[in-house]
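In what follows, a structure is listed as structure tokens, so that the remarks can point back to it.
All protein chains but one are shown in place.
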Amino acid sequence: MSTVTNDDFKSYLTPFNIVTGLIIIAGLIVTVIRFTGGLGAVTNLDDNYPWGIWISFDLLCGVALAAGGYTTAAACYVFGFKKYHSAVRPAVLTAFLGYALVVMALHYDVGRPWRLPYPIFVQQGTTSLLFEVGLCVFLYLTVLFLEFLPTLFEWKGWRKLRDALVKMTLVLVIFGVVLSTLHQSSLGALYTIAPSKLHPLWYSAYLPVFFFVSSIAAGLSMVIFEGSLSHKYLHRMMDSEYNRNHDDVVLGFAKGCSWVLFGYFALKMIGLTYDNNWSYLASGFGAWFLVEMLCFVALPAFLYAVGARDKNFALIKWTAILTVLGIVVNRFNVSLVAFNYHLPSEDKYFPAMMEIIISVFIVTVGVVVFRFVSTRMPVFFEHPEYKGQH
Amino acid sequence: MAYRKLVLGLSGCLFVLVCVLFLQADVMSMISSSGKDSGRADLIMIQAMAKQTTKQASAVQFLHDAHTQALAEQDKDCAACHIKDESGTISYKYMRLEDPAANRLKDLYHDNCTACHAENAKARMDNPGPQIGECRKCHVEPATSTQAWVSGGMDNILHYIHWDSDLIAKDEGKDTNCGQCHHEYDEDKQELVYIQFAEEGCRSCHTSEPKEPVKANLAEAFHGQCVTCHLENKETQAERNGPLDCASCHGGPQRLEMQAKFAEKLEEMDGVLPRLPRQQPDVVLLAAKLPERSKDATHPTLMYPVPFNHELHEQATDACRDCHHETLKSSCTDCHTLQGSEQGGYITLERAMHAPDSKSSCVGCHNEMKQDPSCAGCHAAMPQGTEPPASSCALCHVNPDILSQRSMERQSVDYTDYTEMLIPAQASGRQPAGEPVVIPEDKEGRVVLAHQLIIDRRGQEALLIAEEDIPNVVKIDVLADEYQPAELPHRKIVMSMMEKMQDNSLATTFHATPVTMCQGCHHNSPLSAEPPSCQTCHDQRSQEGRLGRPGLLAAYHIQCMSCHTEMGLEKPAATDCTSCHKQKEN
Amino acid sequence: MEFNSMHEFFMHTKTMTYLLMGGILVGAILWWQFLMGEKKPIDNPHRTGEGHDNGHGH
Partner (left out) sequence: MKRRSFLGLMGAAGAGLAVPATARAAAKDFRGYHDTPGVLFDGTRCIGCRKCELACNQVNNLPEPEVPFDNLEILNTRRRTDSTTFTVVNKFDTPGGPVYRKNQCNHCLEPACASSCFVSAFQKQPDSAVDYDETVCVGCRYCMIACPFEIPTYEYHKAFTPRVMKCTLCGPQMRSGELRLPGCVQVCPMEAMIYGPRNELLTLARRRFAAFPGRYVESIYGEHEMGGTSWLYISGTPFSQVGLREDLGTKSAPELTAGALAAVPVVVGVWPVLLGGIYAINKRKEKIAAQEQQQAVSAALAKAKAEAKENLDASLAKAEESANRRVDNEVKKAVKEALAKKEEELKAAEASATDEEEGK
């Protein structure tokens, strides 16, 4: 395993690097086509489906899965679970990278990306929920960057700057939670404007609440999932402090996630009751809704509980994957499957190859940057000079 | 691990559930309607236990005609399943005259049905029918057939075929046979008697829930009466007998077929059906019954009475009950009084005659006639509203004085005096000052008045101004821009419409002046042989100020196209511009 | 079920929601107990491992 990240020049041609390289090359080619030929040249988007996989996966899933940043930070700094401290840095790094990639993906998706600052700096459409999302993502990205900077400064050895920033941690964390709450929920609220297009089983006035609550579960699960991945591939970067606390983090997060998923399931049921949508369950869409609710919400909640009780780390890890998948399924359902449910199947959208390439490309870029940062900067370990200073 | 089994089990259950849901998804989302036949007239749902609180087995779908046919092949008839009462009337019910208790009824069906089927099996028939033990062959669920059933009433021509028939015995000492079906209950004698010229429609007494002393409900009465007689005819091998199966009377397609056959028959009789021998009046003077009042009370002003050609309307309606919807024994004004009465459901005389959407009212029926393609071209475009237009009042409520003043010369070129007819009605429908018209109190007097003064004077053929006065071709060129001017074959259109209303007494009566018909197109203008140009009202330039009134371009198109559509003229297609105005050649 | 007015509809759904909320409260307590109840003592083999050989992926 350690051969993968061998710094030796000769071993650069590892399978990992080859695949990564190919994806990046393909991504760059499609990028050129996208920005010279327009959206129509690379996507299957049409007038019925103005939002495709780039919004469903890169934006909705990306933002939800990057929720680990604010949940971990809040757990550690606000709720005082000090033993999670070692998990904060990887989570914040992931979140920062996640949001940066979301913004990068948006450059592909919007028609005129150079105007992305317009809603904030030129003309503000404050009645739009997308405005709120944009503003929050913009601010939160800044916050995450500031939260991440100490890591960079420690690496570079800029002590004064680092100390000044660390003092602001609490403010940044609370600000981050506020912003995250807002834009996580607003992503769901985006769809409240189109009750006629979203299938009644997924449409609800509670959509923002659903999105927010499920984002917590997504964030916690992502931290568990990434932790296990990092353990496998970046083990040598971890100090004993990180490793000692890792099990506590996993168990605590598993319990928390189980609890949140239980709440999420209950909320979804309330939403169903409130709109009296039970009759829709007896249809094709209803079956799919039940699959989502039972296999991707109820089941992980139960498995997490069992895993936490038995201290079964393998089960927790697999459940984390299941939960993450569940969130992805949910976001795809809202934005693609149940969206335009009234259209005949031949008018339905399916992503084009080049759209998928760009999505994979962006994820790959994220992984590469994460590896670059975490193998150099004090992410999984405490910088020897700053031990115990937090 | 303590929970491995539990987790595996639960996951397994979920997986199975998912699979089931996926497989079932299509079934669940489908509305099950396909796979059934289009509906049968002879389907009877037998549910003997329906009166019980607990349902025991699903209802039996009994296909009556299938059984009738099977019995006929075995040289059996209705009597195989239906018994006759002491008077020889066949019972509408299966193997019984009266309904026993539910349990006994169940046994009755089970015993008799299976007994017959068992015999069939013994006789080695191809399809003996379900045997004992094959419960689900009869008690099928869900239903595989649907009921489709039309009312099998007697219309005028079917009625004629019966009373004209030699196969039906004549009444004692008379040359009619009405008494064979029509009857009345004599309370003194406690029996059914026949009184000539006082025949009543069956539905008056035999309602769906008849009151004492009437015993049979509508279905029982009709089936008892009709089927018994048809069966007798069959038994005596008369030259023909009426239908003994369900579909002939109650099947939609069969009914249509029968009507087509009758229409042919009517054609043979020159379209005139002999009148019923019930001594009904030829003409009636419809006038409101005045409420009782003291001698010195002021006499109210009333609308002029309406002379009504009963004979003509007998031909135009399907059955007596189209108008006489409750009974034949009283007149309209008995129940529908000026103020409304409980008997008449508080429907006033005015509503009863003018309700635009009722099938029994004059206006309602006439409105329905206007939907005929020959009429609809003009009439569909005319705003109806909830009331008939005031100008039409005087067409029915005729002032005898004015008629008597008018010259008897019908073909007068000068038609201006026709408009005078409208005047008294237009003044809020009240009588003009002067001597009120005296309406005779006695029936004969009224009939005479109706005859002499009004009905005899009504036109027998449609009125129209002289053909040469009708512009031949009208060139519409005011808008010619993209296309060449359109040439409207004006006279041809008028004459073809005249042809269509040639034999239509409704049209000849109501198109009361030679220029009435012009108003189909030249609407909203005074009666005149030279109506004002369309542009007078239809201004092309601006939409403002004429909201909802079409501009000239649209006025022409709407007029022509909607008329063509309503009259069912396929050519020219509305979107085929060049068929009316040729493309301009540049 | 058929509703003829918004009042009727809300009367139904809000009643059902209240019932559901009650059920959820009870369920939440049970779930909490299930979640927090640790069947096994703390001497799980995974926890004895220190640092690098804590046996993940077994």
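Letters are used for the chains, namely A, B and C, taken in the order the chains are written, and counting of residues starts over at 1 for each.
The criterion applied here is as follows: a residue touches a chain if its C-beta (ideal position, glycine included) is under 8 Å from a C-beta of that chain, and two chains touch if they have at least 3 such contacts.
Just so it is clear, the model here is predicted, and its values are computed rather than measured.
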Chains still shown that are in contact with the chain withheld from the display:
A, B
Missing-chain contact, candidates A:Val30, A:Ala74 or A:Ala105, resolves to A:Ala74
Filtering A:Trp51, A:Phe145 or A:Trp158 for touch with the omitted chain leaves A:Trp51
Consider the whole complex, including the chain that is not shown, and state which of B:Pro356, B:Pro440, B:Pro485 or B:Pro531 touches that chain.
B:Pro356
Contact set of subunit B toward the excluded chain (per top definition):
356-357, 380, 383-386, 542-544, 547-548, 550-551, 553-554, 557-558, 561, 574-575, 577
For review purposes, identify every residue of subunit A that touches the missing chain, sorted by number.
35-41, 43, 45-48, 50-51, 74, 77-80, 109-113, 115-116, 118-119, 122-125, 127-132, 134, 170, 174-175, 177-178, 181-182, 185-186, 189-197, 205, 207-208, 342
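By our rule, only the chains that are shown with their structure count from here on.
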Intercentroid distance (Cα basis), subunit C paired with subunit B, Å
66
Distance from the CA centroid of subunit A to that of subunit B, rounded to the nearest Å?
70
Can you tell me which residues of subunit C touch two or more of the remaining chains?
39-40
Residue numbers in subunit A touching two or more further chains are 309-310
For the complex, give me every residue of subunit C touching subunit A.
1, 9, 12-14, 16-17, 20-21, 24, 27-28, 31-32, 34-40, 44, 46-47, 50-52, 54-58
The residues of subunit A that touch subunit C in their complex are 228, 231-232, 235, 240, 243-244, 246-247, 255, 258-259, 262-263, 266, 269-270, 273-276, 305, 308-311, 313-314, 317
